[in-house]
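First the structure, in the form of structure tokens, and then the observations on it.
Shown here: the complex without one of its protein chains, the others still in place.
Up next is chain A:
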Amino acid sequence: MVFRMVSYGIALSDAKMGSRIRLNRIDIQGVMRRRLLDLGFVPGNVVEVIQKSPLGDPTAYRISGTTIALRKEESSLIYGELEGEDAE
């Protein structure tokens, strides 16, 4: 067993294209938090990084069967663990 510090994994904004992330924390408050929860950005749900726009922001994510684009402002505050072969 590998000892790990308590961590919140990586921010969605730092995930590579094509990677899948299981969400564990959404560090946003208020109306925007509610909106993200409604769209499926819920702890436990898996997000796939689909495509970055030419200038790198916003980025498209696939969640609950829908594509949603987020800016770094939001995606840098959403955390999760890498899933599948990318995970260490």
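Everything that follows uses one rule, which is that a residue touches a chain if its C-beta (ideal position, glycine included) is under 8 Å from a C-beta of that chain, and two chains touch if they have at least 3 such contacts; residues count from 1.
The working rule: contacts and distances are computed from a predicted model.
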Open item on the list: As a check of understanding, state which of "PspC domain-containing protein", "Phosphate transport system permease protein PstA", "C-type cytochrome" or "Iron transporter FeoB" is the UniProt name of the chain not shown.
Closed with: "Iron transporter FeoB"
Open item on the list: Take the complete complex as the reference. Which residues in chain A touch the chain that isn't displayed?
Closed with: 31, 34-35, 38-40, 64-66
